[in-house]
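Presented below is the structure to which this report refers.
Every protein chain except one is present and positioned as in the full complex.
Should a chain be cited, it is by its letter among A and B, assigned in written order, with residues numbered from 1 in that chain.
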Amino acid sequence: MPINYYIFLSVALFSIGIIGVLTRRNAIIIFMCIELMLNAVNLLLVAFSKMHHLKAFATDVATKVGTEAQLFVFFIMVVAAAEVTVGLAIIVMMYRNIHSVDINFLNRLKH
Amino acid sequence: MNKFVFLIPLLPLIGFLINGLGRNFLSRTAVILIGCGALIASFVLSLLLFKEVSAPGFTTQIINLFDFINAGGLDIKFAFQVDQLSVLFLLIITGIGSLIHIYSSAYMHEETIPHYARYFAYLNLFVFSMLLLVLGANFVVMFIGWEGVGLCSYLLIGYWFKNKDYNNAAKKAFVMNRIGDLGFLLAIFWMLSQYGTISYAELFPKVGTASPYVITCITMLLFVGAMGKSAQIPLYTWLPDAMAGPTPVSALIHAATMVTAGIYMIARSNAMFTLAPHTQNVIAIIGIATALLSATIALKQNDIKKVLAYSTVSQLGLMFMALGVGAYTAGVFHVMTHAFFKALLFLCAGSVIHAMHHEQDIRKMGGLRIKLPLTHITFLIGCIAISGIPPFAGFFSKDEILTAALEKSPVYYVLGVLVSLMTAFYMFRLYFLTFAGSFRGTHEQEHHVHESPAAMTWPLVILAVCSIIGGWVGIPSVFVADAHLLGKFLAPVVASQEMEKPAVHLSHEMELGLMAMVLGLIILVVFIASKMFRKSEITENTETGLSGFLANKWYVDELYDVIIVKPLNALSSFFSRIIDNRIIDGFVNGVGKAVQFSGRQLRLLQSGQVGSYILIMVISIILFFIFQLYWKF
Partner (left out) sequence: MAMSMVEILFWFLTSLSIFSALMVVFSKNPVHSVLWLIMVFFSISGHYILLNAQFLAIVNMIVYAGAIMVLFLFVIMLMNLNTENEQSKSKWLQLAAALSGGSMMLILVAALKGNVAKATAMFTQDSGIGLIKNLGNVLFTDYVVPFEISSVLFLSAMVGAVILGKKEAA
């Protein structure tokens, strides 16, 4: 399988995430779409890691090239977990205040 | 010795910096020590330098300190030129400057310490600029000093800056000076483009390479500069107003040194002026006209300092006449003697004003000879000296100027004699009104009148001695052959210029006869003045007719007001009402309105909906991608 298949898959998942963010009004769904976009990027990173690893592997069977990319994905997951915690807390807070999670009610920015 | 020349201007600069920056911390004694010490040290250095210059076999020396402007073909060095002329001026400036500094330490004692230190800082800065002016080896260094003295003059005239009139006087002096400075600056540019250099040593030998027309224009521009600084028609009105400053300042700046900068400049560039006979004629005519005009005004002034101010303008006019007829030595000689007796007269006036608690109206004085014996004697010496009675200093220098004038044209001579007679008249009028008769002020004032402290009287005595003997360096050949020491001293600097054949050659008998006649006339005038003003009572009647015309200074200020100030005001108000209000403000406000309008329109885009923001963001990203990928630059 060539690498560009993975690129196109990531792009597709990412764009679906964008469409979700743009079309839905439910804050939780939007948040989930953002997670989807994050995962699309993670997938791409892992694919690139593999690609680089294989290139180095052709000359050196004990190569560790590509480890950093996987660790990067790991850290992205860490940050995403922290982000979800805070984000969900904010959504709970919002629900408590306006009894809705509809972002159309969040037009305070105008004032 | 040459290595130390730079110290002469540097010491006052250091004094200025210490006193100026430390004015809140220094004690009164420290201020005096720094202020006067710097000057006296420079005076001693100048004396040493003088000794070296007067030794036989001395040639002009140029000391390059550093490159000042070096761009392309232009190379202007920050250099000093030591020769007879600059050393003579050095001595006058530092010598009289030191005396006036010492005098000021007592005269200004009523000021609080920060202002006291500020005063001395300004004085030192002034002396620094003046030394730069006379030491500079090219016109640019001279111009730096030239501007510096203008600035200091402004600062010192407006020293009591809380008084609005004094500030206006300071501004007037500055603006008038600036008009002249522009002429000087243009002359410098013109010389640069014509000759490619402005250092004296390189410029003067090749002055003749330009066409006479160009030389005339350059010298006229230089003279415009001199006009402003040395208070000649039409730029003289600032000098009488400059009397707003403290009296020692008037003595130092507006009598002895700064106003002679114009004379120095023309004497320095005599090589050019000799080649421009038209300019010389203009200088002589303007000089004698200024002398006459201000002498007539001085006849009717009642402010002790104003009389002296107009007399200064008048004497400066005489000096310019001397320069105009080509008698550079005579002009410089008169600068020297005038510095002695005019500084003396101003300091005496300061002493009187000090004693009278800042009363300057001579109608309220009188009879001060008993209360102020020392001031009285020295003032009398000053009056005799300025009136030109031998063997006091003024006689020799004035005689030399008049002789030179007669050789050029009898008209100059007659007018010059007239000026001298008027000088004698108004000076003795001033003397008799102030010191003779009986006291006319209030009883309280009379009670407080006292002789000034030693720090003020000693400079008076020294200057009085100089006023007596100062002229003996230039004894004309009719008395003692070959005794003109100053002429011989200055010969290397101005030698080649006085070769012209005089129009009228004077025999010794004729010269002596004329001298005796003028002397007789002067003594007659003094006698008349004594008759008129010795009486104690002054009838206070409003001045009418000619005397009113004179008392109001020929209405020159009013004339300038009508032909220059009023139109300028009208123009300014036109600009402020139409150009500024309508066009500039309209433009500025228009920009503001446009921003407000477009802001109101753009606000519609800001719905406050998060969703729409995200949509805009995504569209923007797409556009950026398209731009990046498909827009080939």
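Here is the rule we use: a residue touches a chain if its C-beta (ideal position, glycine included) is under 8 Å from a C-beta of that chain, and two chains touch if they have at least 3 such contacts.
What you are looking at is a predicted structure, and each value in this text was computed from that prediction instead of being measured.
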Residues from subunit B at the interface with the omitted partner, ascending: 611, 615, 618-619, 621-622, 625-626, 629
Sites on subunit A contacted by the missing partner chain, in the whole complex: 1-9, 11-20, 22-26, 28-29, 31-33, 35-36, 39, 42-43, 46-47, 49-51, 53-55, 57, 61-68, 70-71, 73-75, 77-86, 88-93, 95, 101-102, 104
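By our rule, only the chains that are shown with their structure count from here on.
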Rounded Å distance, subunit A centre to subunit B centre (Cα mean): 82
Subunit B partner contacts - residues on subunit A that touch it in the complex: 18, 21-22, 25, 103-104, 106-111
Subunit B to subunit A touching residues, read off their complex: 606-611, 613-615, 618
